[in-house]
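Some notes on the structure that comes next.
Note that this complex is displayed minus one protein chain, with the remaining chains in position.
In order of appearance the chains are A, B and C, and numbering begins at 1 in each one.
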Amino acid sequence: MVEAQLRVIYGDTDQMGVVYYANYLRYFELGRSELFRAMGGSYRELECQGFMLPVVEASCSYRAPARYDDLLLVRTLVLELRRASIAFGYQIRRKGEEQLLCEGKTLHACLDRAGRPRRIPESVAQLLRPANA
Amino acid sequence: MVEAQLRVIYGDTDQMGVVYYANYLRYFELGRSELFRAMGGSYRELECQGFMLPVVEASCSYRAPARYDDLLLVRTLVLELRRASIAFGYQIRRKGEEQLLCEGKTLHACLDRAGRPRRIPESVAQLLRPANA
Amino acid sequence: MVEAQLRVIYGDTDQMGVVYYANYLRYFELGRSELFRAMGGSYRELECQGFMLPVVEASCSYRAPARYDDLLLVRTLVLELRRASIAFGYQIRRKGEEQLLCEGKTLHACLDRAGRPRRIPESVAQLLRPANA
Partner (left out) sequence: MVEAQLRVIYGDTDQMGVVYYANYLRYFELGRSELFRAMGGSYRELECQGFMLPVVEASCSYRAPARYDDLLLVRTLVLELRRASIAFGYQIRRKGEEQLLCEGKTLHACLDRAGRPRRIPESVAQLLRPANA
């Protein structure tokens, strides 16, 4: 489990005065990428090795709005690691607060450059095993 | 059921060469807004009357990638209309093609300006009854 | 000169209740792409031929705010066509209104896939000569 930190900018809000719903998926991505980094790898390297992890499914529950200038924590963890797919879970809170603002899930397939399903490389699987990540 | 049309811009893609996953939620919103308009109302008017329909849950299945310059059709329909909430369903295809690129769902609460749950105004409910929309 | 049309979505606005300033550059891009299309080409084809037109400079004057649900017209024209660069100009108005909301300019270099400056292919230059576009 890894926590990434981000500051909500004006451009993330909408005229309701809160973070626009699609932008939480951007925050999830930041969380995923920090998880890779914290595990000692990076998603960029994975791509250099010829693999991609495109999102197959995403879902999000909006509990309470995040607002401009909020300092958010994105908690990311590996929910499930399978042969050729991986699921991440996310929780977003304001730094120093308990209240859950948003939680979600993404499911990713592992593909090679030609777009064919591939077994997740063992070096990556090792990093991301839920026991670790 | 209403179809909205949009052109994928460069800014919607990512370095995988496909539409970034969060942007489909933007397309869904365009679809919702066209549904309101087609029903003879507009979400803007609803807000002027003091109501909001913030997203409570969103989910998305990514079946095949949309790409730069694609002309997309967003098919939007009302899945369920309840006292104080409403669910929309979405399907995205390339214009003139059968293949489903993406489908999703959003659930919305009806709130007043103070953020309290409210019954959806009858004038709006009438427009959006699944039989109509 | 070509006019592209677009509908402002919620996700384009910010908490001031107006379109966020960076999003006008997205609208400019839509205008550019429609200009190519109207001239009988497409930017996508240009890329397939191995050329890119990355933005080197961009500027924007914000005169009056665009708002949620506005139907906007983006008027795009070629300001200057040189050997290895091209400048576009943009004006954005609400459909059916005279008032200028925003105007801007972008300057683009012509590069090949390796990132080296290249003469704009004659087939493209012909389409985009200010007399035509």
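Heads up, the rule we're going with is that contacts are C-beta pairs under 8 Å (C-beta built on N, C-alpha and C of every residue); 3 or more make two chains touch, one makes a residue touch a chain.
All values derive from a computational prediction rather than experimental measurement.
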Sole residue of A:Leu30, A:Leu77, A:Leu100 or A:Ala125 that reaches the chain not shown, by the stated touch rule
A:Leu30
Just one of A:Gly11, A:Gly89 or A:Pro121 touches the chain that is missing; which is it?
A:Gly11
Can you list, in ascending order, the chain A residues touching the missing chain?
7, 9-11, 25-26, 29-30, 33-34, 42-44, 68-69
Touch rule applied to chain B and the missing chain gives residues 10-11, 13-18, 20, 22, 68
Chain C positions in touch with the non-displayed chain are 16, 18, 21-23, 25-26, 29, 52, 54-62, 65, 106
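Please note the rule applied: only the chains that are shown with their structure count from here on.
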Dist(centroid_CA(chain A), centroid_CA(chain C)) in Å evaluates to 33
Hey, what residues on chain C touch two or more of the other chains?
10-11, 68
